[in-house]
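The complex appears here without one of its protein chains, the remainder shown in place.
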Amino acid sequence: MESRSVANIIQRGGTILKTSRCKEFFTPAGRKKAYNNIKKHGIDGLVIIGGDGSFKGAQIFSNEYDIPCIGLPGTIDKDIAGTDFTIGFDTAVNTAVEAIDKIRDTADAHDRLFVIEVMGRDAGYIALHSGIATGAENILIPEKKTDIEDIVVQLAEKERRKKLMNIIVVAEGDEFGGGNEVAKVIKERLPLLEVRVSILGHIQRGGSPSCFDRLIASRMGYSAVECLIQGKYNVFVGIVNNRMHYMPLNEAVKKKQRISDEWMKIVKILAS
Amino acid sequence: MESRSVANIIQRGGTILKTSRCKEFFTPAGRKKAYNNIKKHGIDGLVIIGGDGSFKGAQIFSNEYDIPCIGLPGTIDKDIAGTDFTIGFDTAVNTAVEAIDKIRDTADAHDRLFVIEVMGRDAGYIALHSGIATGAENILIPEKKTDIEDIVVQLAEKERRKKLMNIIVVAEGDEFGGGNEVAKVIKERLPLLEVRVSILGHIQRGGSPSCFDRLIASRMGYSAVECLIQGKYNVFVGIVNNRMHYMPLNEAVKKKQRISDEWMKIVKILAS
Amino acid sequence: MESRSVANIIQRGGTILKTSRCKEFFTPAGRKKAYNNIKKHGIDGLVIIGGDGSFKGAQIFSNEYDIPCIGLPGTIDKDIAGTDFTIGFDTAVNTAVEAIDKIRDTADAHDRLFVIEVMGRDAGYIALHSGIATGAENILIPEKKTDIEDIVVQLAEKERRKKLMNIIVVAEGDEFGGGNEVAKVIKERLPLLEVRVSILGHIQRGGSPSCFDRLIASRMGYSAVECLIQGKYNVFVGIVNNRMHYMPLNEAVKKKQRISDEWMKIVKILAS
Partner (left out) sequence: MESRSVANIIQRGGTILKTSRCKEFFTPAGRKKAYNNIKKHGIDGLVIIGGDGSFKGAQIFSNEYDIPCIGLPGTIDKDIAGTDFTIGFDTAVNTAVEAIDKIRDTADAHDRLFVIEVMGRDAGYIALHSGIATGAENILIPEKKTDIEDIVVQLAEKERRKKLMNIIVVAEGDEFGGGNEVAKVIKERLPLLEVRVSILGHIQRGGSPSCFDRLIASRMGYSAVECLIQGKYNVFVGIVNNRMHYMPLNEAVKKKQRISDEWMKIVKILAS
């Protein structure tokens, strides 16, 4: 079996195969068509890289048509139970860091306030990691209530001292609803302040994968092929404490994150 | 005279010196304060890197206080008369290209329509160059009337064939008023279409300078120092047809671009 | 205490402070001078980022002059006991991956054999990670005996089929002594083969730090400052199984790596 090509494809996710959400697949007729295509091409098993939505579809399909399915965590948001790492997160967060570094060049030069929105509807990991890595003054994430009064007081004080340079990194799913909303709240309280907003957006979903992402993809892909060879069905392959971790595919649901207290303390100290 | 440090500072623009628009400088008292600071630090001449606004201020100052001022074109928009190149443009446009390449990864994988706004309030050069370099299907710039009907017809036809993948690069100063407005116009005509908007924003103003920008900055900086040594006053230093080009600073105004017919033909063919 | 500046300096390692090996420090007179400088500047404790050599010096100094010293792992080779991660490794390995990707463009286009040497005198981690991430056909590291006969047979077979494209990643401390030596061995056995050698060298020691390196540096720096505040002496701060891990500084010696069997299996399969 040509494991290499499997590993390589896994490193690039579903992007090469041009797979994406397909409404037809939600119907029995659509799944029948998929099954026929699979058989026609001599495919004996599937490796699904995605989130809990993809895994649910895989299981229904697997139950109906007796095709073994292995799930790998492929999401830039790092919000799946049963794994410490997800394929794509490290690449996305490095892209965010490079972009924020570039914006900081302007913020530093002109003492400006920037609100920068990064991806993360339910999980604040991209905001947390990119914010700490770029020395952001404030980081707003869905997992934690934001003391906006505190931020407003800080900004007013900085403005008074003519040292406004300040970067606020916001997850799109924070309690205010993303970068534009946070800027609006600040403008309401401090109408004289100039607030610039930058929504990093889809640049976070592309680019050449980082070394870390390629390595975990290689390890997971290797394990997925092993599972298929061993005749396992509907297994989710993750990495926990640096070891491969297997569990039933239906348990690989979206995980409600808990950001560790250590991170929260670091963020607080960095912001003070 | 330590020319090297001059060249190095020029390569990074005013960013290191933390210069920026200063309202005080618009008043006689503010300029007097600036003059006193200059004398205190033993500075005999100024090299101003910026656009026509900076040059106007430099001339008023030079007239009032007999300080020689040399102007170098420093704008990412490439919209100054008297020079083929401006310091910062090549870096900005490469940043835009890298970002659009990353977005295209998603557009390709999922057959999506993206409207991407790049900088350029009065000049479409960043849009034109980054759009051609990334194979954008359409490029909307201030210098040219856009046939939006034509674009709508193309998109409808692509949607019909389920091959929507399309990238529209828009200068912020295009006739519709930037990326969000272009998306709105398309949505009005094709309400069923999913349109994603990405505003690249301030990432275009930072980052490590490209080799090309460093080289023209070195050449221009070298010439600026030569001008100062020769006792020249209020000269603008540009590059035309790959040779140094000098003219009075007050003629270095914002230039109304004319995009060459050759480019327009290439854009048209690439879009067909 | 300004923890932020500590964290920022840590992210860039000793590079900013221009610290480096200093022969004077090996003498009692040199250490006395260092102590006087430290007192003059009101410094109460030291955070040393480096390898076991730096830590040994720190301990002698700490014993002689009652200055608390905290050690953080700062080496691109990832070969220190008591930590899973070292500051600088992730940045170095991403630089190596980007360079190998660029070389592969040529190798692919012209079906050529490249021997690429990466850093690592005693440890093969950079070679292992960058080699797997770039799909290298062979990876030669100090921790594992290389079956050069096997490689020669593979290459001869590929040459026969006119499909020579092959990348061999070699740690500088592999059993043959690095890239040039490996190329020589291959040329002796297959004199007609064209072998190109690329020594990546010092590019691996510079550049903007990756997000991962900045994060572990922030965590470790935060913990180092905590240790100093708590009055701890001569502690080494690492991260094991994603938790902070403390141990006496004198135990933070150069670690003889054991590459896991899982990696060795993946390398073998990728190479087949």
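Think of it as A, B and C in the order they're written, each chain with its own count starting at 1.
Heads up, the rule we're going with is that a residue touches a chain if its C-beta (ideal position, glycine included) is under 8 Å from a C-beta of that chain, and two chains touch if they have at least 3 such contacts.
Everything numeric here is computed off the predicted structure, so don't read it as measured data.
Within the whole complex, touches from the chain that is not shown fall on B, C.
Residue-wise, the contact with the chain that is not shown comes from C:104, picked out of C:78, C:104, C:129 or C:214. From the set B:46, B:81 or B:133, the residue in touch with the chain omitted from the display is B:133, counting the whole complex. Seen from subunit C, the chain kept out of the figure touches residues 14-16, 18-21, 95, 99, 101-106, 108-111, 114, 196, 198-207.
Residues of subunit B that touch the chain left out of the display are 3-4, 7-8, 11, 84, 90, 93-94, 96-98, 101, 129-130, 132-135, 208, 210-212, 214-215, 218-219, 222, 241-242, 244, 262, 265-266, 269-270.
Here is the rule we use: only the chains that are shown with their structure count from here on.
In terms of their C-alpha centroids, the spacing between subunit B and subunit C amounts to 40 Å.
With centres taken as mean Cα positions, subunit C sits 28 Å from subunit A.
Looking at subunit B, no residue sits in touch with two or more other chains.
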